[in-house]
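A single protein chain has been omitted; all remaining protein chains appear in their positions.
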Amino acid sequence: MIGIIEALINGILMGSIYGLTAVGLTLIFGVMKVINFAHGSILMVGMFAAYWFVILTGWNPYFAIPVVVPLLFCFGYYMQSFIIKPIFEAEKDVREPITVIIVTTGIWYVLDNLALMIFGAEFRVAKTSVTGQVFEFYEMYFLLPKVIGAGITMVCGIYLYWFLKHSRMGKAIRATSLDREAASLMGIKQAKIYNVAFGLGSACCGMAACVLIPFYYVYPTVGVPFDIKAFIIVVLGGLGSIPGAILGGIIVGIIENVGAQFMAATWTELLLYGVFLFVLLVKPSGLFGQKHDY
Amino acid sequence: MKQLLNQNPKILLISALLLGTLLILPLVVTSPTLMQIFILIILYAYFTSTWNFVGGFAGVLPLGHSAFIGIGAYTSTVLFQTFGISPWLGMIVGGILAAMMGVIIGLPTLKLRGAYFALATIAVGEGVRVLVENVKQVGPLMINGPSGISIKLAESSFSAFQFDSKLPYYYIILTMLLIVLLLTYFMMNSKIGYYLAAGGEEPEAAEALGIKVSRYRLIAMAISCFLAGLGGTFYAQLMLYIYPKSILGLDLSFEIAFIALIGGRGTILGPVLGALLLRPVSELTRIYFGSMLPGLHLVIFGFILIIVMRYYPKGLVEPVKILLNKLFINRLGKQGGPDETDSAGKAD
Partner (left out) sequence: MPLLEITRVTKKFSGLIAVNEVSMNVESGQIVGVIGPNGAGKTTLFNCIAGALPPTSGSIVFDGKEIAGKKPYEICQLGVTRTFQVVKPFASKSVLYNTMVGAFAHTKHLHEAERKALEVLEFLELDHKKDVVSKSLTLPERKKLELARALATEPKLLLLDEVMAGLRPTEVTDMLPIIRKINETGVTIVIVEHIMQAIMSLSEKIYVVNFGKKIAEGDPHDVVADVEVIKAYLGDEYVATQH
């Protein structure tokens, strides 16, 4: 029984971190109506950046946040403005902009394999002051970095929600996601919004990355499982909904961890795919999504 | 048939030359390693051409094609190992199973929009891989999970679908490719082809014209998956060893999709062109850089994909046609200018 509660809480902890990456993805989708297949790879870039930061400075990974997050913001911002934008523009009137999806897939491949070439396939662990520390709670043990990570991501999620609701830029972003033509007629520069959205989405990955390295292995294809989970979460929670992404993340985290109590880890993977397909077929707009005509 | 010959003479000439070269290739190439490379090039051209039925004509983006290849491969292999059934028969059974799977998966997913469909196919593809990796055996059927199956060596013979020399493999796959290409051509110029194109471009308008779009997409899916399954068996018999990572999973699915997209989805020669251009890149980078820089060929693929999609989202077939056209102007002094579309806007 304790084991299940422990798994449940672990699921919530890990799930909120998954949720943060999903928030980034859903933000990009909500604004641009594009599914960024390279999202996991961006996370991977963030993780390597955070890793090297920690190795080189010997500091606490949380100090990497002010470095890695802006770094990834710029990464995403410029990736969108140089690579994705021209293709996006060209496909503006096309019913289903598949080419952009294809290009993000290409970026995924390039990033993952470049990392493979440069860093090699080994699994790395960042030895930090928090690595391996355990937090005890009523005879249940939780990895401290996971708890901290979950806390930080929750805070980020709330901040992002507030930002979108109340700040000027946030409102502009929401306007664009609701009706880009109307927004542009109101003087909101589309191109800038897309860049910012991509940057923010990538920054979320950056934050998640910093929070992950104290307890998660770093390797070139680490982005892939996160990428796939992010898709699942985003569909589950509803494309374009931030609370949906966080909630979806928690659900996925719970399924993964509680499921592992009853079956081998690889079967939980299959379970997740099953849930994913089920949601896609039964209620593709997810928990909080709107019925778009994308 | 008459239609086939009515095509643009330049295209016919080039195709004939290409075909001729491919047919006599084994007379010129003697090294088995080199032959193997050519066989794989043709095999990939085959795979991408089967992908084309759905990804090219139905207008959606399937990213889980390897699942059907794998089903074909595993079916014929397991049937052979367990019951001694000839791989040729196993091939047909595998194809049918793959087609059935394709239809079952297609029924709910083909109604989804672009990105959602792509995601669903990824989930299915990965799901199949994880499933196979986790299963050691089902009753008397040995599947061996992640370690895969080694095919029992048999006397080199047609019925056992195993040969000592590379030549028979080469001609078999070449024949399979030609059949698929012909099938593609006839389909494009038939009611099914028109209906698929219509459903892919404007499904609402198509429905208003009496087309049950989902039905035709399913037909395309069934054909595509059946043929993919056949290719899977061929691969198994060629390599004599299959395991989940080699024949199932994201890498193969993506590579096939990339090649088709770069070459030109929805055209007959596009996927073939893609395979002809990209497979050698893959092989060469693997041979020369494989040990030092693993994954280089995928980086190159990714770059090429991004650049091609940026400038030629429809693939390289058109620009290559124009290029060859210009060459023809110089060589034969024929009438130049960009390729005119054939009558009735039929694709060629």
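Going in written order, the chains are labelled A and B, and every chain counts its residues from 1.
The criterion applied here is as follows: contacts are C-beta pairs under 8 Å (C-beta built on N, C-alpha and C of every residue); 3 or more make two chains touch, one makes a residue touch a chain.
Given the structure is predicted, the values throughout are model-derived calculations rather than measurements.
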Missing chain: touched chains present in the view: B
Residue of B:80, B:116, B:195 or B:234 touching the missing chain in the full complex: B:195
Contact residue for the chain not shown (choose from B:136, B:152 or B:212): B:212
Contact footprint on subunit B, counting only the chain that is left out: 3, 189-191, 194-195, 197-198, 201-202, 204-213, 341, 343-346
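As a convention for this text, only the chains that are shown with their structure count from here on.
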Between subunit B and subunit A, distance of the C-alpha-averaged centres to the nearest whole Å: 33
Residue ranges of subunit A in contact with subunit B within the complex: 34-35, 83, 86-87, 90-91, 95-99, 101-103, 105-110, 112-114, 116-117, 121, 220, 224, 228, 231-232, 235, 264, 266-267, 269-270, 273-274, 276-277, 280-281, 284, 294
Interface residues, subunit B side, partner subunit A - complex: 61, 63, 108-109, 112-116, 118-120, 122-124, 126-127, 130-131, 133-134, 201-202, 250, 254, 257-258, 261, 293-296, 298-299, 301-303, 305-306, 309-310, 313
